[in-house]
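Left out: one protein chain. Kept in place: all the others.
Chain IDs A and B follow the sequence of writing; residue 1 opens each chain.
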C-alpha cells in the first residue's frame, strides 16, 4: 500500500462541463444519498419507542458479548499462531507438514462449518469429553464460539506472522549473528519490530474480519449483537431490527479501520522522508 | 428407529444421506459459479469508478466498498432476504396489486454474495490498474484505438493476469461464503448436512463431511486455477 503512495502523480486538470462520467457519478451519488435518506426516513417513520426501549439494552449487552468474543479469540489466536508459524517455517518435514495441514484446513473450510463442528459435533461426544474433564468448557456456547474462532484466526494469523518475518531480509539475521546475538534475541530485538510494522495492516484486516464473522455465533445460541437482532426480528417481524444492527456493525468496522490507519501512520513516521 | 450404521447413513438412496449432500454440493458450486461473473463485472466497474478522475464517481464507488466490506455477510444476507421482498412488494403493488414476488434463497444469496465478492474484487482490480503503466494507455491511443478498445484489447488482458492471484483468493472466500446462505434455507451442502445431522443426531459425522466437501472444493479450485495460470503463462511465452 505504501508503495502506491510513493508513485502519486500530479492530478490531471479537472474536466469542465458535464462529461458522461460526471453525469453517471452524480447519478450514483444521488442514488446512495436517496438510499441513505430512505433508510433514515424509514427509521424515523417506523420509530417505535416501545421497540427501542425493549431492545436497545439487549443490543448494548450483545455488543459487549461480541466485543469480548472477538477480543478473547484474537488474543488466544495470536498465542496459538506462534507455534503454528514456527512450524510453517521449520525445516523439519513433519512439523511443517502438520502446520501446513492445520492452516489449510482452517482456511479452506467455512468458519460456519467449523463453529457447527465444535458446537453440535463435539456436543455428541459428551461422555468422552467428560472423561477428560473438558465438558464443562464445551458446555457453554460462548466458549465453543471462542474455541472455534481462536483456532480459525490462529491459522490466518500464523500466515500473517510468517509472511511478516520472511519479509525481513536475511541480512538482518546474519548481521545480528555476527554481533553475537543468539537466535531468540535476534528474533525479539531485531526481526519482530521490523516484521510487526509489515504485519500491522494484515492484523488489522484480520481483526475487522473477526468482528464481522462473529455474527455467526448467533446461530449457536449466543446472544451477541446479531443474536439479539435475530431475536428482535423474530418477535417483531420488523426489518428495523436488522437495519439497526447493520448500522452498529458498520460504525464499528469504520472506527476500527480508521484507528488502524492512524496507528500505521504513527509507527511508520520514521520510514517517511 | 433402529440404530443405523455409519455406512447406511452415508449410502446413496432413500436410507442414506449421501445423495442429499451431493445435491447440496451441486447447489453450492452452481451458486458460486453463478455469482462469479456478476461479481467480477460489478467489481471491475467499481474499480474503474475508484480510479476515475471524477470525484463523484470515486465517492460513489468508495461508499459501495465501505458498505459491503463493513457489513457482516450474515447481516447483509438477512437484510436482503427479509427486506428486499418487502421493498419490492411495496413497489409492485402499485402496478399489480395481486402479484406476489418470489425472491428465492438462491437468488437472494446470489445477489448478496455478488455484492460482497465485488467489493473485495474491486480492491484487487484497483491495485492491478495501478500496476499497469500509463504508457500502455498512451500506446493504445497512439495507434488509433478508442478508449473502449484500448481498455478491452490492451489493458484488460494484462489486468486479468495481474489480478489473477488476488481474484483467486476472492473466489476461495466466495466458495466459503456460500455456506452462509444455508442460514436462510438454501439447500446447499451445509444445509443438507445440517438436516442430516438433525434427523440422525450424528452431528459430528455430517458436519465433518461438510468440512471435507469444502476442503475438496478448495483443492479442486487450486488445481483449476493452477491450470489456468499455466495456460496464461504459456500464451505469454508464445508471443
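Here is the rule we go by: a residue touches a chain if its C-beta (ideal position, glycine included) is under 8 Å from a C-beta of that chain, and two chains touch if they have at least 3 such contacts.
Assume contacts and distances are computed from a predicted model.
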Identity of the absent chain, which is to be given by its UniProt protein name, from "ABC transporter substrate-binding protein", "peptidoglycan glycosyltransferase", "Circularly permuted type 2 ATP-grasp protein" or "Carbon-monoxide dehydrogenase medium subunit": "ABC transporter substrate-binding protein"
Absent-chain contact - pick from B:51, B:89, B:169 or B:231: B:89
Touch with the omitted chain, as defined above, among B:195, B:215 or B:229: B:195
Which residue of B:81, B:129, B:171 or B:214 touches the chain not shown here: B:81
Sole contact to the chain not displayed, among A:126, A:188 or A:258: A:126
Footprint left on chain A by the chain that the document does not show: 28, 120, 123-124, 126, 135, 139-141, 219, 221, 223, 227, 230-231, 233-235, 237
Missing-partner contacts on chain B, residue numbers: 1, 3, 13-17, 19-20, 38, 41-42, 45-46, 49, 81-82, 85-86, 88-89, 92, 96, 98-104, 107, 111, 114, 183-185, 195-196, 198-199, 201, 203
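Methods note: only the chains that are shown with their structure count from here on.
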Whole-Å gap between the CA centroids of chain A and chain B: 20
Residue ranges of chain A in contact with chain B within the complex: 4, 7, 11-12, 14-15, 19, 21-22, 24-26, 28-29, 31-32, 104-105, 107-114, 116-117, 120-125, 211-216, 218-219, 226, 229-230, 233, 239, 242-243, 245-246, 249-250, 253-254, 257
List of chain B residues in touch with chain A within their complex: 49, 52-61, 63-64, 66-67, 69-76, 78-79, 82-83, 86, 127, 130, 172, 176-177, 179-180, 182-183, 190, 194, 197, 201-204, 207-208, 210-211, 214-215, 218-219
